[in-house]
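Note that one protein chain is taken out, while the other chains of the complex remain in position.
Here the chain labels run A, B and C in written order, and each chain numbers its own residues starting at 1.
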Amino acid sequence: MAMDESLKSELQKAGVFVTSIEQLYNWGRKNSIWPLQFGLACCAIEMIATACARYDMARFGAEVFRPSPRQADLMIVAGTVTKKMAPQVVRLFNQMPEPKYVIAMGACAISGGPFKEGYNVLKGIDRYIPVDVHIPGCPPRPEALLHALITLQKQIEQDHLTGKRKLRAYDREQKAEWLVPAYGEHDLEPPRNPEVWKPEPQVRPEAK
Amino acid sequence: MLGNGLLQGLVVTARNFIRSYFDPERLTTVQYPEERVTLPENSRSFPFLVYDGTPDNLRCVACKICEQECPPQCIYIEVERDPKTGKPVRRPRVFDIDYSVCMQCQICAEVCPFDAIKMDQVYELAGTDRFGGMLHDKAALLKSNEYYHQIRPTEADEVDARLSQSKKKVSPPIAKPAAVPPAQPVPPKTDV
Amino acid sequence: METLNQIKDRIEAAVPSVRLAIEGRSLVVDREHLLEVARFLKNDAELAMDYVSNLCAVDWLPRKVKVKEGGQDVEKDLPGFLEVVYDFYSMAKKHGPLQLRCRTDGREGMLSLPSITPLFRGAEFQEREAFDLYGIRFKGHPDLRRILMWDGFKDFPMRKDYQQPDDHEWEPTPHDEVLQQAKKHWPAPSAAPVKPA
Partner (left out) sequence: MIQPFTTPESGYTLIPKEGAIETQTIEVSMGPHHPSTHGVFRMDVVLDGEEVKRLKPVFGYLHRNHEQLAEKMNWLGSIPFTDRLDYFCSMSNNWAYCHAVEQLAGIKVPERAEYIRVIMAELTRLINHSCLAGFLLSDAGAWGTPLLYAFREREKILDLFESVSGARMMCNYMRFGGVRADVSDDWLACARKVVENYPRFLDELEALITGNEILLARTQQVGILPRELAINASVTGPMLRASGVDYDIRKVDRYGIYDRFDFRVPLGEVGDVYDRYYVRILEMRESVKILQQALRDIPEGPFDAGVKMRNFKVPAGDGYGRIEAPKGELGFYLVSDGGTRPYRYHVRAPSFINLTILEDMCLGHKVADVIVILGSVDIVRGEVDR
């Protein structure tokens, strides 16, 4: 049951902590995000640096890098996703248990970045899987990754378990598997997953 | 003796562990959100546009050199035109930088002959919106010369000295205040 | 190390009916005798080129070249071809480089060159890369498959006339070719600008 925020803070001052199951559950989830140990390119080195002594991701409960997707909550797509690698990335994401989150770390993972004109480079991993947090940068500083992790934690805090706005993972009617692209003769097939990738038609007005 | 090397290694780790309590050499962790690494003056993240005084008085003259030289081609410039005569005015109407493509290479700042584009030091830009949050237009890119002085004092002083010297030689055309608002206003970024 | 002319003379003496030409700093070898020339370079006691450092393909489109003929500049049409450049060094004698070039006939159809992998293991992956990206078949290569692209891929993407599949996406900062490509997908320019939510 929802509770009035002002009443809650009032009670907190008096030393009484009130919470809901949902909040408790989200609090537990946000402080034990286990990322998939999955480095693709340059950004992976900054990801390792974030996990090492100076930046120490363990302070956020996210140091347990899991080699197996079955044990991971968070996929940090750290680096360029090539067309050759894209099916594997989607397959790994499919293998992760719900609820799962994706951070696109660095320019390449967001949009293909500096390499986006290359014939083997996927223009952004969000063509195939939904991305929760984007970090621009090439590569982003370790602090930027930590900042994204905090952003994600705040997002997890606001997840709903029931009701209309409940998380996709708790909705049985939602799809849990994403389409794995196949290698085609000239390109990936399909080149984008229309269920995930729905950019609105955008036009830049011609210069007058 | 077998196991000697193993023990020696354990001694090293034990020494590190104990010294981490009092030796800053061994305890290097920066408690990030509360405390930050002091960035060196040269440190760079993304480009921004410098203006003097008011945002209307920006240094950029829309010469498009940075647009041509940008290796990942993430800059887009349109020259502003006089609404009456249709002649180009020396200022940009649209100046967009796509942060989701920018590779932070500093080449735009290097080739700019007017010292109009410089590198920022902000790195906390993570956001949930790929297009809206990552595409920065002129309004979002403009930052004052004071801010530039704040992040890079030495370099900004040099630039100011150089600019005032060249001003003495040729007085630049007075830029007109912006008549047209930026074509694509970006919603204010929500810093989470 | 000897000069290029000396090396050329010695190769011509050792490998009968070889056709060599000096172009700039490199020796152009004909296709049939490439392997024998490479073997000579490797086994010759004085050269001892035991190390092939770099092997790469170059795609030359048909072009016009200015040639001096009888004191006059004459423009000549040069047909297109694919070229493989080899940089040989010697680890034993610590000298080098000696650059060899070998060319295909034209740019179309089955293009093949002899493989030097039987002599130099170091050329194995580099030849596979040249096959993958340029489509040069190396005869005598033990395992000539695609190396960087996937097996079902049909094109040779590093050729100068390669066309990328039309993989349009709205890019906020389009330029040159991307802009031309994007314009095909745009609705009429009069359409109102839509800002993504």
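Operating definition for what follows: contacts are C-beta pairs under 8 Å (C-beta built on N, C-alpha and C of every residue); 3 or more make two chains touch, one makes a residue touch a chain.
Because the structure is a prediction, the values reported are computed rather than measured.
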Original post:
Which of the visible chains would the unseen chain be in contact with across the whole complex?
Top reply: A, B, C
Subject >> Touching residues on chain C - with respect to the absent chain >> reply: 24-25, 50-54, 56, 58-59, 85, 87, 91, 94, 97, 99, 120-126, 145-151, 157-158
Original post:
On chain A, what residues meet the omitted chain?
Top reply: 37-42, 44-46, 48-49, 52-54, 67, 69, 79-80, 82, 84-85, 88, 92, 108, 114-115, 117-121, 138-139, 141
Original post:
List the chain B residues touching the unshown chain?
Top reply: 2-6, 8-9, 11-13, 16, 28, 39-44, 65, 69, 71, 103-107, 110-111, 119
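Everything below uses one rule, namely that only the chains that are shown with their structure count from here on.
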**OP:** Could you tell me which pair, A-C or B-C, is linked by more C-beta pairs in contact?
**Re:** A-C
Original post:
How many Å are there between the centre of chain A and the centre of chain B, using C-alpha atoms for each centre?
Top reply: 25
Original post:
Between chain A and chain C, what is the gap in Å from one C-alpha centre to the other?
Top reply: 42
Original post:
chain A: which residues touch two or more other chains?
Top reply: 124, 199, 202, 204-205
Original post:
Counting only residues that touch at least 2 other chains, which ones in chain B make the list?
Top reply: 76, 98, 101, 129, 131, 183-184
Original post:
In the complex of these two chains, what residues of chain C are touching chain A?
Top reply: 148-155, 157, 162, 164-165, 167, 169-170, 172, 174, 178, 186-187, 189, 191-197
Subject >> Residues of chain C that touch chain B when the two form their complex >> reply: 171-176, 178, 193, 195-197
Subject >> Sites on chain B touched by chain C in the complex >> reply: 67, 73-76, 96-98, 101, 129, 131-132, 135, 183-186
